[in-house]
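With one protein chain held back, the other chains of the complex are shown just where they sit.
Our next item is chain A:
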Amino acid sequence: MDSSEMNEGEIHQIDSDDVIKEEDETENEEGEDLTEDAEALKAELAKIVVHPPSYEQSLMEEFDQAEFSPSYKDNLPKENLVLQYAENFRRQMVQLYRDRKPLFLNPVNECGVEKFVCTTIRPTLLEFKELYNWDGAAEFVADYLNIEPLKPEYELPKRLISPSTVLKRQKGNCFEYSTLLCSLLIGAGYDAYVISGYATKETCLADESRDICPLLKKKEEVQEEARKKEMKKYNVKPPRDLRSKFELKQESKKEAEKQAEKEKQRKEEEERIAELEKPPPDPYFGLRIHAWVLVLSGKREVPENFFIEPFTGLSHPMDSSNYLGIESVWNNVNYWVNMQDCSEGVKGLSFDLGDSTVWEFMFPNNDKPLLKIPDAEDDLNDMDDDEDDEEHEVEKYLDMPPSWVDALKLSHRDFQMRCPHGKKTKVYKRAKLEKFAHYLMKDGLISRLSVYEDRELTDLMKVHEYYAHRSDKLTQKLTNHRTGQVCENFDPGRPRCLKEHQFKSSTPGPENERVMIFYHEARVDGLVKREETQTEMTEEYSNRDDFLFYKYVEFGKRAKKFGPQETSSANKGRPINKMIQKFHRNRNKPANEDIAEIIFHVAEDKIHISYHTEDVRIAASTREFLKPPNWDEKGAVLTFNPEMHQTFQVDPMLPMNKQVELYEMLMELLKAEEKCRNEVRDSQNEVRNILDDRTKEEAASELDISVYDTERNEKAKKHRRELERQQLEEKMRKQEMDIDYLAPFLAKIGNPEKLSKQQAFSLKEECLADLKQRLIDKANLIQARFEKESQELEKKQAWYQQNQVSMGKEDEEEYLTYCKEAIFRIHILDLRLTRHKEQAPHKYMQLEQKLRNDERLSEFF
């Protein structure tokens, strides 16, 4: 079995995913035992491992300059100034600290133009909800891009490509990764920085094969200690312990020793394994350059500082051993150089960027307030320095120019595709994780986690598959290749409310070992769980009106049939040997009449009942009936005699039950047995139906598309197109319905079907005359108004002349405003008249043209 699976596993790795299913099937068909020859063949085959050749890409990829905006190709004067400033800073640093490695300050961009790193960060808040939190953003960046390792790995890259281009080409080195992530984080309001420094080989190459897959890490179980029983005043004393104290002590001592021994062995074992798994020594240890992201506490309710590894999207604590040193840190406003000793990695580094003794800042407009509030005494001593600083600031004040990078854009489709081409594979310690974009795979697969026994990933142990949008609501499938167990999880909403289904892949048919868990809240019968083995079936219920919570059925062997099938019922199912039903206590009944358990010994024609115990008692009453011999004959009179019944009553004082009551009870029980039997058959049928459904669903595996998903929802698309079409039609119709000049004149001559030439001419004449008249009328109207207005003004002026002397200041003002307004109105009227005069001939011409072209008149002209 093992070796066969090893082989399978190998194929998995090499072949594409589609093969897997077929492989699984063939595996099922294959026998479990292999002949020796086959084993040998397998061993031989296992030696052959194929390494796909990797071709080296030329380091400097050329870009089409045309597609970039000018800010990419040139520098603003201010940017040049900043570059000079940076150059100056670099020189000073080199001067002061000769043995320091060069700083990452002004690499060229994709157009070969030098750009300062701070301006390459372009804070952006994209419209996707998932990118608002750091973990979502980091995961996205890690998924969305492909890694380009630095070449050589101990030298700073020459080029830093803008985040917008990185998003387009979907790959980048660690600096580009960090710049993009930092842009998103700052855009979302985090206090984030790009760090340039040194890291281990595994981190630089994003080699996670020594880390446990984050999906496999067990969540730390928050086990709440069972609350200690409250000591009440009248708690009874526990019975006296009569065992020897000494012996107990000795025993516990021995136990402790054993435990310690075991612990020691376990530790040794662990150490041994850890030793084995250690990576080989790295010649470039401590020299490998890496960039990652720092998030400082304070903003966005981040409680404490942490690192984000851009390649994996995971957070690391401040004392992470993956990072070996920090050269410099920057965000979109400033650049800091680390002045602390990194001989012990990043452990214990201070990230108080305002403290200029540990972080040398580049621009004095340090937006980090000096966090250290100097004491009064220090204040006096530092007075001189402070003053110097201030002068310095005033003198050389230079703020960061805005980012030269275009706004980051990400289409909805690209965001959903997530990874380059929608697929990504990651290798962890003894595990492989494959990610797929939603709707990419036909069966709705979104990720597959394969767990292996060994580190070479050849011995497959189990496969965990996650699905989304499946119409059969399947969300997870766990296949254990060792035991052959398959566990499928479903979302609510399936018919029959299945929640979980565990079975053996070798025996998927009915009447085999399986466990089904249901969404019992949604089921009428309150079924929680159904467990089956080959000869048994157990069902658990909850919240039922009849208080049933447990049902157990034992099946017998199917009777072997000879010859033709006699009855149809024989085909139905296996004979039932025994059925057990258990009930919760029904408080409305006295305990002595409230059945706790009924056992139908079908094979022995017996029915056994146990009742609940009363609150004050410890024993329960029981009853046993022998079924009348002819109980299964239809319509037969069932006889009863007292010997068919046995009982034990806890309270001997209670009156005996009457024979009639017993008889009726027996009748009830026979009915109950029949009902129970039918229910069992129903359950069996249900299992069969569910399995049939599952097979069909597996074959079809349709995906659901949300009504809100406008891109994928074909139906909605069609509907929208239809709407658009309708709108267009509506518009067309409206245009057709334009104003008909001729209508009133046609009406005058009685809307004739066909116009004679005479009529057409007169019609045209009339129409034009009408327009002419109207134009003249309009001009006259304007003139009349003009005259009226000017007359009034004149009158007012005359009146003013007369009364000028006796007028008060207020009246005068009133007059002046009136004059102003009147003149304004006159002016407007004047303008209107001129315009009208200008336009009137045009309008006339237009109408004439229109009439000439009118289809009703055109034939005559």
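One rule holds for everything that comes next: contacts are C-beta pairs under 8 Å (C-beta built on N, C-alpha and C of every residue); 3 or more make two chains touch, one makes a residue touch a chain; residues count from 1.
Keep in mind that, in the parts below, contacts and distances are computed from a predicted model.
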What is the protein name, per UniProt, of the chain that does not appear here: "Dynein regulatory complex subunit 3", "Integrator complex subunit 11", "AP-2 complex subunit alpha" or "Mitochondrial import receptor subunit TOM40-like protein 1"? "Dynein regulatory complex subunit 3"
Chain not shown: contacting residue from A:L638, A:A672 or A:I828: A:L638
Checked against the full complex, the residue among A:A619, A:M732 or A:M845 that touches the missing chain is A:A619
Which one touches the absent chain: A:A66, A:L96, A:V236 or A:A407? A:V236
Hey, which of A:E664, A:E729, A:E794 or A:E813 is the one touching the hidden chain? A:E664
By the contact criterion defined above, which parts of chain A meet the unshown chain? Give residue numbers in ascending order. 232-237, 239, 613, 616-619, 637-640, 648, 650-652, 658-660, 663-664, 667
